[in-house]
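One structure follows; several queries about it will come next.
In this view, the complex is presented without one of its protein chains, the others remaining in place.
Chain IDs A and B follow the sequence of writing; residue 1 opens each chain.
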Amino acid sequence: MGVLSWILTNFWALLVVALAGVVGSRIAWRVRKYGATREEFSYVLRRSPFYLVVLTFCFFAIAPFLIMFLHTFKTDGDLYRRPQPFVFRQEPTIEHLDALFNNTAYLDFIRNSIVVGVAVVIITLVLSLPAAYALARLTGRWGERAGILMFLVYLVPPTLLFIPMFRIVVLLGLKDSPMSLIVVYPSFTVPFSMWLLQGFFKAVPPELEEAALVDGYNRVGAFLRVVLPLSLPGIISTVVFTFTLTLHEFIYGLVFIANTSQRTLSVGVPTELILGDVYFWQPLLAAALIIAIPVGLAYNLFLDSLVQGFTMGAVKG
Amino acid sequence: MSLVQIRGLKKHFDTVRAVDGVDLDIDEGEFLVILGPSGCGKTTLMRMIAGLEKPTAGAISIGGADVTALPPRMRGVSMVFQSYALYPHMNVFNNIAFPLRAQRREKKLDKRAIREKVVNTAGALEIDMLLDRRPRQLSGGQRQRVAIARAMVTQPAVLLLDEPLSNLDAKLRANARDELKDFQRSSNITAVFVTHDQIEAMGLGDRIVVMSEGKIQQIGSPQHIYDDPANEFVATFLGSPSMNMLSVDGHRMGFRPEHFLPKTLNDKPDNSRVFHYYVKRVEYLGSDRLIYGYIQGHDHALTLAKVPSNVRAALDVEGDYQFAVHNNDIKYFDKRTGLRIQPVKAH
Partner (left out) sequence: MPSLRHPFDNQRLVGTLFLAPALLYIVLIVGFPFLLAIAFGFSDVTVGNTELNFVGLRNFEAVWDNAIFRQVFETTIRFTLISQVFILLFANILAIIFTQDFTGKWFARFIFILPWATPVSLAMIGWLWMLDTKYSPIDYLLLQTGFLGRGGILSDDRNLFWLASPDLAQISVIFVQVWRMTPLATVILMAGLSSIPTDILDQAEVDGSRFMRTLLLIKLPLILPIMVIALLFSMITMFGDMTVVYVLTRGGPVDYTRVLGLYSFQVGIEGGNLAQGAAISLFAFPLLLAMAIFMLRTASRAEVR
């Protein structure tokens, strides 16, 4: 707590020092490599507007998250009385984090989200792995049309479907159960991952499968033994993005499930952590930030792979 | 003074030394071919001349001015890529006009001047009827001409060509090669042509630069590097089938299959070296017979002979014959360095 408290109270100073340190060491590195010449100086000068633009965009992107981070540790007095949102006038506290995990249904939301996410990922893979392969290799004109249909389905927004789906969920007796989400979420995750996987499958050279066919496997065997192992990185990134799609979904989760303990993160946090007009701001902001950081890291890690799948699907599709 | 001077040029990618100390002079109006196997650094060398790649060390000057630090647009060079890199969204006219329109303000041309230059250049390459077409509507040969027209329209000091014939099919390629050579002669442009195809190199180059492992192995006219290879790499890289190499008396000895003939055909028996040759296999190539066999005492080195078909001598499989090579056609190389050494006195 001592270190965290020190970091928080000196947050802006540390941020400036860190930025200056990065910029300074970078310039020092260049000077050591190319010497402190006039050209070098003008290079740095010419390059700086670019970094300024990057910093500006970064600032806008991260501003709410910075505020979330700082406010998570503020005491009520610091937050509401003569507010100075950017500095700590009272000792930082973790009592709100404590409250979030112990006095709210936050852990239930996390559990529900994971259960729903994992189940949906499994259903999605079972359905879309073979289908994407069929689209990439096996079917002719008819399959191409099916592919376009899938793409169009992905473009049908949930706001168009949630009312009849609500009726169906009620009829099936799944209302207020995460099962309802597990059944419905594949409606958008399957088209999405089919599209992505199709791109990854197309990147596998057909000669490798043909070699497997010659070596005595049938089509299904070639798919299981050659195509799947070779596109494993693509499949992993599809899993990651499918999971986060379920994590993001809001409308179905809001409509289908009404009791607190069964709600998912994206619905539970903004509806259940607010009691009427009473906002518990610090736990709210903390709850959002705790999810944002790992998902952001996962996105950044798998972004190149996503871009690649997208390009392959679009270029050769 | 040479038009292009390259001194101590190096390019290292992390641990790979793509170009490793190249010195080269390119004369005005010559057709210079850079020849080498893939990965020898020839394309990297060309890209550094173009300014697309920044050298790790060394200097390049064009027309007497040091251009090492200059971007491509300020070097007065133009380039034809292997893929032709035609802008797919522009028609032929706009493709050719693109470099003219990109000129700096002081060199900017008005619309009429641009039209005139584009039409003239297109006319010289006989593509003036294609100006409204898009690249995807053109054949391979037409695309190549458009790419050359676009490279020539600014009247560059040096025209760089990166394997521009490799995307054409075999029949078109011979034709395109002749046209390219004629065009270069008549326009008197300095051309640098990169290829891994030795027939292309022999047919096109006034001079050939043979490269391997980032270094220049030899520079010379096609005949010179074929007849007088500077080292074992050049000797074996050029020629098809490649030069026979044997280890003799602590040296490497090489002679070309077409110089390795039955002794009866040899006109100077006193100035020749005679071998006992065991014929393993015979291939008929039409104009020649290609003989695979072994020289007595060199049972591990398959030795080839290329005998013209008009030589009627009987050469049967599993037969023993006497073959001979003129001493002048035998080259000796150092066993360790691979460098050419003076002929050893006859035994």
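In this text, a contact is a pair of C-beta atoms (placed from the backbone, for glycine too) under 8 Å apart; a residue touches a chain by one contact, two chains touch by 3 or more.
Treat the numbers as computed from the prediction; the structure is a model and nothing was measured.
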Chains shown that the absent chain touches, full complex | A, B
Out of A:97, A:115, A:203 or A:298, which touches the unshown chain?
-> A:298
Across the whole complex, the chain not displayed is touched by subunit B residues 47, 50-52, 71-73, 77-79, 81-83, 85, 87-89, 98-99, 102-104, 134, 136, 150, 154
Residues on subunit A facing the left-out chain by the touch rule are 22, 26, 50-51, 53-54, 57-58, 60-65, 67-68, 71, 79-80, 83-86, 126-128, 130-131, 133-135, 137-139, 143, 146, 150, 152-153, 155-168, 183-184, 186-187, 190-191, 194, 218-221, 244, 247-248, 250-251, 254-255, 265-267, 269-270, 281, 284-285, 287-289, 291-292, 295-300, 303, 306-308, 310-311, 314-315
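Note that in this section only the chains that are shown with their structure count from here on.
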Distance from the mean Cα position of subunit B to that of subunit A, given in whole angstrom = 53
